[in-house]
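I'd like to ask you about the structure that follows.
Excerpt of the complex: some chains, original placement.
For clarity, chains are labelled A, B and C in written order, and residue numbers in each chain start from 1.
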Amino acid sequence: GRSDKPLKAAFSNAGLQATWCAQGKQAAEYWGKLFNVDVTWFDGELDAVKQRAAIDNMASQKWDFVAIQAFGIGTLTAPVQKMIDAGIPVIDMDTLIAPLDQIKVHSFLAPDNEFMGASVTQALVGAIGGKGKMIMTQGALGHTGAQGRAKGFEAVVKQYPNIEVLDTQPADWSVSKTAQLWETYLTKYPQIDAAFFHNDDMALAAYNVMKAHNRTSILIGGVDAMPPAIQAVAEGRMYATVRNPSCRIHGGAIVAGVAAVNGEKTDQGIPKNIVTDGPVVTKANAAGMQWMEDHFLI
Amino acid sequence: MTASVTDEKRRARRAGVGALLRGQMRNIAPFLTLICLIAFFSFASPSFPTLDNVGNILTQVSVTGIIAVGLTFVILCAEIDLSIASVANATGIVVAYFTAQESYVNIANLPLPGAAAIALAFLACTLLGLLNAFGITFIGIPSFIMTLAMMQIAAGISALLVRGQIAYKVPDLVATLGAGSIGGIPWIVIVAAVLLLAGHLVLTYTRFGRYVYIVGGNREAAEYSGLNVKLIIGTVMVISAVSSGIAGMLGVAHFGSAQQNEFDTYLLDAIAAVVVGGTSLFGGRGGIGNTIVGLFVLGVLNNGLDHVKIDSFLKILIRGLILLAALVINVYAQRLRETAEE
Amino acid sequence: METGAPVIELVGVSKSFGGVAALRDIDFVLQAGEIHGLVGENGAGKSTLMKIIAGVHGDYVGELRLDGRETRFRSAGDALAAGVGMVHQELSIAPDLSVGENVFLGTQPVNKAGIVQWRRMVEDARRLLAGLGLEIDPRARIGDLPIGLQQMVEIARVLFSGARIIILDEPTSALSPPEVERLFSLLRRLREDGRSIVFISHFLDDILRVADTVTVFRNGRRIATTPASETRKAALIERMIGAGHEELGESYRADIRLASASAAPVVLQASNLSLGRAYRDVSLELREGEVLGLYGFMGCGQIELVRTLFGKLKPDGGVLRIAGTEVRLASTSAARRAGIAFVPESRRSMLFHAEPLYKNTSVSALERISRLFLKPAREREMAHAQIDKLQIRPPRAEALVGSLSGGNQQKVGLAKWLSFPPKVLILSEPTRGMDVGAKEDVVRIVRGLRAEGLAILVASTEPETVLSLADRIMVMKKGAVVREFENEVISKDRLLEAA
């Protein structure tokens, strides 16, 4: 429940340039207000070194609890350990700070990337009747989320011998790289039935290219289900996307943090590892998903 | 007397085709590199030498090309502009910021009529260019470091406006020019071609264009000839910022979204295009013709690597090595030319 | 000589650069239709004064009157608009542009729409250059031309800019004698048209020949202005640097006896050296304790030749021997290690202006006194030895070289090699742009070094320099050695004839 005395929490995320992170920030601030927590933000600026410096600085100040989404695994271990040693509950969001056995975070709230990749892929494969030609456009190859989503994609298509995967090149989360890649694909492959993108931004950029080439019959799947993608699904520009529940994770971190301050212990009350999966979003549930996001529920 | 004799000999010597070729090496070498790349990729992938793909390459080099117009002016003046990509990004974001966005876009923006949004975007990039110009000419900060600071400032403006969100809508005119096409030809290609042509005409046929070459060739001589060197360098910085701004607006329309760091890759791409094309970093030599060849060398390289099946991780290394090779060829061509001259 | 009303009048002009006075209280009058010669030591302020008239220096104290009206030019553009054009001491062309564009630099002909008219520009340039007796293709890249022609094009630019007041700052230092003659006849023609010309030169004979009026500067002050017909060279020199230098007036019209071949061992020997179009088939021998003079017009290949001997340029063919052993000089540092010292033409390329004197004099000899760590005390010792030997003023090892006077900077350029010490000393244009007093110093120093047994090569385009220093003389023309003089009687006229 709501804390009686005002609490001070520090949050850090990979980089506010990313809409997903920016939404998370709003959610954390919204839930913080409800739970009487004052949230201070340390932006990682999508840069391992900058985030490390920010967390170093976070670690030299006093907090009731902190919540961190790491930009790069393993780069924040030392200062996070310092805070844990100082008795500050650390909640790990979305990406591992370090392999879980190496660091005693209070709890780890994250979606299962493999599940997200698999469930959207499954939706796409279903829509094209289990046969046809598909392309996956990956995020940055070094990103663990991208690696999980790729695994999920592959696990599904492996089960369908009639699905041919044409290409799986990475576009590094960049819309300009995605556009360039897809211009080539549309030239190279006369038939593409469905495409899976590691996030919605890339999917929407590719849609733009498809529209310019009059190839909008390709079914598009993405990940994140941010409002623009929900809209695209509702309008039929995208076939499906899967919710990566930013609000649930960031709001959950507030709830978990307040509980920790009130004495809740890891594995006695809160599990060490919480899977926060969101559902696949199609035309059918798009409107409701949007409403829940508007109120920072998912 | 001495004069005319030497001159006649020279002309006779020049008549030799070999010598002529060597004299033109700076321009020929990048062209040869281009031919080799095209030949290689055509051989390696059947989908590369198709009409459709030529269209792709044209579209893909358009944004770089528009940025490179202004950058060519800057480099011809022996200056550099590292803020191009970040100014492009900021301008693209400004134009979107002043356009009504869909309800799901969560930016506290100020919707204005399309014309006003475009005007404000032009104003924004012009102001950033003027700030560069002011720092370089009046305060005397070397352009390398002034535009480095501007790179951060423009990135800061982008961040402040979109606040991590993505905007999608731009004014109709911008949307048409960036993403539409006419008779099968994308408008963005036409805009890039027109701007490159305009840049070429300005550089070749106007006094201002010739001033750019004079300032780049010998700054002191330019000053002694009564040219306002500061004004010329300042103008060139503004031209660069405005080119980048146009590229930013059309780019945002082309990619369908305006977000932070969207244009980062264009910094190196544009510099590499200008330099690989054979324009000298020391100023005074080269021009838009060279830039166009450079654009295609890089455009074909980037596009071609997507057509051949190649390890994604190896691609970065290969691109670096080919860039280095192009530079080496460039320098040797230059040296041959100088030997031919002596 | 009849002269008109003053076109330019300077009253009480002073100018200083950050506290150092370059000009003090100058009054100066330029009449319509005169050629006004300007002479004075290096650093006397000649160029500075002219730059004020040409609008380059906008902030000065005093008054400038153009046609009797007070004005102040803020930029070279202002001055050009008012009809003042200047050929600067340093060559100022845009090397990558065509000859035609350099003729019009910044004022290319345009049509009503502002479009540059290339064809008209080429035609106009061709016509204008032909008027100067130059048949150059205006479409050629100017950087490809010999320096002398580049200089002529620059002069042409100012002459044809329509300026009524034309300032030429040492325009002849890069020209061959026939080119100088052509320039002079043109200047006389321009004078007939009523234009005014200021002509700065260290060649006093030239000044006396072409000028109507001569003004002498010294230490930032105008010492005297006299009609040229009423003065002599010796009088000019006395005003420039004081009495007691009568021998400088010598014009080498008289005969000079060259020494006979010495029997001393050969230090440097070149056989059949060739380099591209610069020079071919050059052979020479340089012996201990002698000075070999290398004379030729600008662009005859001597600059490239001496750079080859110092390892800066690589020859296409031929053999170089030092003390009998064949060497290949891969770099200037290889040449230095082989015992060759080289002093280039311009001070800018021999000195480190922002560094103190002792760091300049030790730079080429550092490895002799220190393996890894520097030994500043030894460096200062070395500097003081050279300061005493060459009489460098001020005699402070800590003085920044950039703050020394021109003559003293030149001495530092030599001094840096003497601690090395070299076996061969190559001097390229050691007196270019130097005033008569400084030239005398150079002659004295070189003679002293010869007496110490150094083998010295002096390459110059100034006949006086070669004649006053050399024991033997080689003459180069268009990249080939065309004459050698030794053990005979020679005069300036014979030398010029050979080139």
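Note that a contact is a pair of C-beta atoms (placed from the backbone, for glycine too) under 8 Å apart; a residue touches a chain by one contact, two chains touch by 3 or more.
For clarity, every value in this text was computed on a predicted model and none was experimentally measured.
Asks: So how many copies of each protein chain are actually in this file?
Replies: Whole-complex stoichiometry, label by label: A x1, B x2, C x1.
Throughout what follows, only the chains that are shown with their structure count from here on.
Asks: Round to the nearest whole Å and give the separation of the Cα centres of chain A and chain B.
Replies: Centres of chain A and chain B (C-alpha means) sit 35 Å apart.
Asks: Centroid from C-alpha atoms only, then distance chain B to chain C, rounded to Å. What do you get?
Replies: Computed from C-alpha means, the inter-chain centre distance equals 42 Å.
Asks: Which chain C residues sit where two or more other chains touch them?
Replies: In chain C, no residue touches at least two other chains, as defined above.
Asks: Which chain A residues reach two or more other chains?
Replies: none
Asks: Touching chain B in the complex: which residues of chain A?
Replies: Those in contact with chain B are residues 16-19, 21-23, 25-26, 46, 141, 169-170, 174-177, 179-181, 183-184, 186-188, 201, 204-205, 207-208, 211-212, 227-228, 230-231, 290.
Asks: Which residues of chain C touch chain B once you look at their complex with the stated criterion?
Replies: Within the complex, chain C touches chain B at residues 54-56, 75-81, 86, 88, 90, 92-97, 101, 105-108, 110, 114-116, 118, 133-137, 140-141, 143-144, 146, 148-149, 152, 157, 176, 178-179, 276-278, 297.
Asks: Okay, in this complex, where on chain B does chain A touch?
Replies: Interface residues on chain B, with respect to chain A: 45, 47, 50, 52-53, 56, 59-60, 63, 102, 104-106, 159, 163-166, 168, 179, 181, 186, 251, 254-257, 259-263, 265-266, 302-303, 306-307, 312-313.
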